[in-house]
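So the structure is just underneath, and the comments pick up after that.
Selected chains only, in their assembly positions.
For clarity, chains are labelled A and B in written order, and residue numbers in each chain start from 1.
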């Protein structure tokens, strides 16, 4: 099966996503195109990077992940195709691919330079349609990333709150707010596996807020709770409500977790 | 052809629907996945149930309908697969399947218990991705519902305004407001087939509001009108406007129809 996923800030009001799919289908008619999101905030590279990283591994091997959140379209930033052991990632070299790539085994990084794999006429404002879509479709057809352009050693990485052990605490930060108002942190649930059996304190902006529980309903309606969310990371939620609204949580707010025992 | 439909409150801003589709395609690559809606109000089981019931019969036989509006995810509510004569329905046993099921011939009801058909790691917060999606994909591949878990006699039904004859009136209520502001009732158009040829009065909250007509434009712009809508039920509309806004109509408002003749 041939799959291309799309993660963009193109929105769904206009025809942008439709045109991208038309270009892809014109090159590779047998493909299944799957929308991850087109409602990434306008130019919000960090949110696009998180959405891609949170979903890409649920797709079968050999899927091609195209992510275009590209406020610098038309400027000098490069376009990349990154082949990993399981997938190929296509998008601008501005960090939008970087979170997903930290968990992948990278094999090849190539710049998108070979115009043979672009649309014949490339606009200055819509590389999603004119460069990334046709490149993704040609990759899907079996074109090797090696044919796309020159090699590149590394890729642009995002500033991202570091997860770290600080004395009795595991510290990190809020990196995404989902549509339910849950505040997702970058603290990996694996680090907290011992905490569920102990009393634990979750601090946001330095103040104790709630404990880690196994699910939202483990606290009364309207109360805050920490859970290991479906992405595998700690998230701060409010049972039956929006944690972001009720508690005023924002991207980059610092979060720390302390358990009663050092094994946590 | 293999079809899975999705009706959820996951929204389209985040990666949730993408991850669900990735899981499905990893199990059954030949499937066509069709979105019915992902913008059911957060936790609004009644709206999800109506959207599913209003659309499921327009799909070919053997389609699998997955509906996940699941405020109780992670609690004790069961997950179900319900095989009917024409379809299989998959979702939590909280009423979201129940309106659609009232019109189907039920053959088998099974609880989702066999973890062999789940993702290897099941989160507490995203059963749509971890349980319902892989179960739907396996059903699509030909796994029998009998393999999924133990039998169950019945399923949770929604409270729903009863349609009833009351003297000269046929009475019911508003059950859904669509994005055009049309107020859909649960009064079946079949019961009103005689009314179009006669004078009829439609009462909302006990007050006469409009008559039944064949189409929106049968009244002047801005005027209220009752029509047998595309779902087959009576709906209250305003020609060229939003009935919900203009008339303050709300879910559960009582509606009654009186015709000049008893044949209606």
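Rule of thumb we're sticking to: a contact is a pair of C-beta atoms (placed from the backbone, for glycine too) under 8 Å apart; a residue touches a chain by one contact, two chains touch by 3 or more.
Since this is a predicted model, take the numbers as computed values, not measurements.
K.L.:
If 2 of the identical protein chains are displayed, how many copies are present in the complete complex?
P.N.:
Identical chains making up the full complex: 3 copies.
Definition applied: only the chains that are shown with their structure count from here on.
K.L.:
Using mean CA coordinates as chain centres, what's the gap between chain A and chain B in Å?
P.N.:
32
K.L.:
Which part of chain A faces chain B closely enough to touch in the complex?
P.N.:
For this pair, the touching residues of chain A are 1, 3, 5, 7, 12, 32, 34-39, 51-52, 54-55, 58-60, 63, 178-180, 214-217, 227-230, 240.
K.L.:
Going by the contact rule set out above, which residues of chain B touch chain A in the complex?
P.N.:
Those in contact with chain A are residues 11-15, 17-19, 21-23, 25-26, 29-30, 42-43, 71-75, 123-126, 129-130.
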